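Then we have chain A:
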Amino acid sequence: MHVAPFNIMTLFNEFFKGIVKENPTFRLVLGICPTLAVTTSLDNGLGMGVATTFVLVFSNMFISIVRNIVPKKVRIPIFIVIISTFVTTVELIMAAYVPDIHEALGIFIPLIVVNCIIMGRAEAFASKAQVLPAVADGLGMGIGFTMAVSIISGVREIIGSGTILGYEIMFSGYSPAVIMILPPGAFITMGLILCFFKYMGNLLGRKV
Partner candidate 1 sequence: MDGFWPTFTKRTLRPANYMQEIAAMHTEGIETPEKVVLFLQDFCQDFCVKSNDIYEVYVKEGERVLTGQKIGLLLSDSKKLAVHSSISGEVITLGEALHPLGWKAYAITIKSDGKDERAQLRPFEGSGLTSSKEDLLHFLSDMGILIDYGLPEQVSTLLINVTEFEPCFSSKERLVVEEQEKLAKGLEVFLKLFDSAINTIFLLEKRHQHLFSNLRQICSVIKNTDVQVVRRPYPVTLQSLLRERITDGKKTAMIKWPNAVMPNAVMPNAVMIEPSVLVSIYDAYYKGEPFIRQLISVVGSAVKKPLNLWIRCGTTVDYIVDRCGGKTTNVKRLTMGGPLMGVPQHTVDVPVLKRANGISIDVAVLFDDERKSRVYKPTQCIRCGKCVDVCPAKITPNAIVDLIQDRRYEEAIRLGLFSCLECGLCYYVCPSILPLMELMKMGKYRAVGKHTLLTYNYYKML
Partner candidate 2 sequence: MERQSRNLLITSSPPYIKNGETVHCLMFDVIISLVPAALFSIYVFGVRSLWIIFISSMTAVITEGVLQLLFFTKEFNYKTPILSFIKSEDITVTDGSALVTGLLLAFTLPPTVPYWIPIVGTVVAIALGKLAFGGLGYNIFNPALLGRAFLLAAWPVYMTTWLATINADVVTTATPLSMMKEDGQLTPIINLIVGNVSGSIGETSVVALLLGAAYLFYKRTITWHIPVSYIVTVFVFSLVLGMPAFFHVFSGGLILGAFYMATDVVTSPCTPKGRIIFGCGAGIITILIRKYGGYPEGVCYAILIMNAVAPLIDRIKR
């Protein structure tokens, strides 16, 4: 089984690959439910991203720690329990300190449990790697996810309500396209951004 050797360069690699090369949202298209559901405004998106990153880092860490004592057959239930513990923690923290974001995200905070990114990283990486790489991976993936969510929510907020983080930024007389903060807008934004990434990928791939 592949075990990443302890090396500062590999750590950086694990960290950065999640941001660009294997960006969980744009490249692997994982965990789309929260990505689409909560990105009606940038602060919601950021909140979701930070919460997911927190869960990712800690669950990766713990799973990596317990990876050798967990029997193979029951690993998934145990991973889920570990993840949901951290999710509950995050939920309680958010309810205490940022209640309005907690309110806005609604059931999508507990639903971080079933976010494919976290389960996927736990299964594909953390259960096979040492603690530090696993943390680096979780952090990278989390930041990649946060970036993706911020981009989507930024676009949706600018077009859909003409604001960014609540400040008016569009020219006067701009009438916001309400559809962008409604469900179809989420699908359209995501589809077009994915299309853009794929188009750029094709373009770059052809040159190389």
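Just so we're on the same page, contacts are C-beta pairs under 8 Å (C-beta built on N, C-alpha and C of every residue); 3 or more make two chains touch, one makes a residue touch a chain; residues count from 1.
On how the list was made: all candidates are chains of the complex that A comes from, given by their letters.
The structure presented is a predicted model; accordingly, all values stated were derived computationally and were not measured.
Which member of 1 or 2 touches chain A in this complex comes down to candidate 2. Remark: chain A residues 175, 177-180, 182, 184, 188 touch candidate 2 in the complex.
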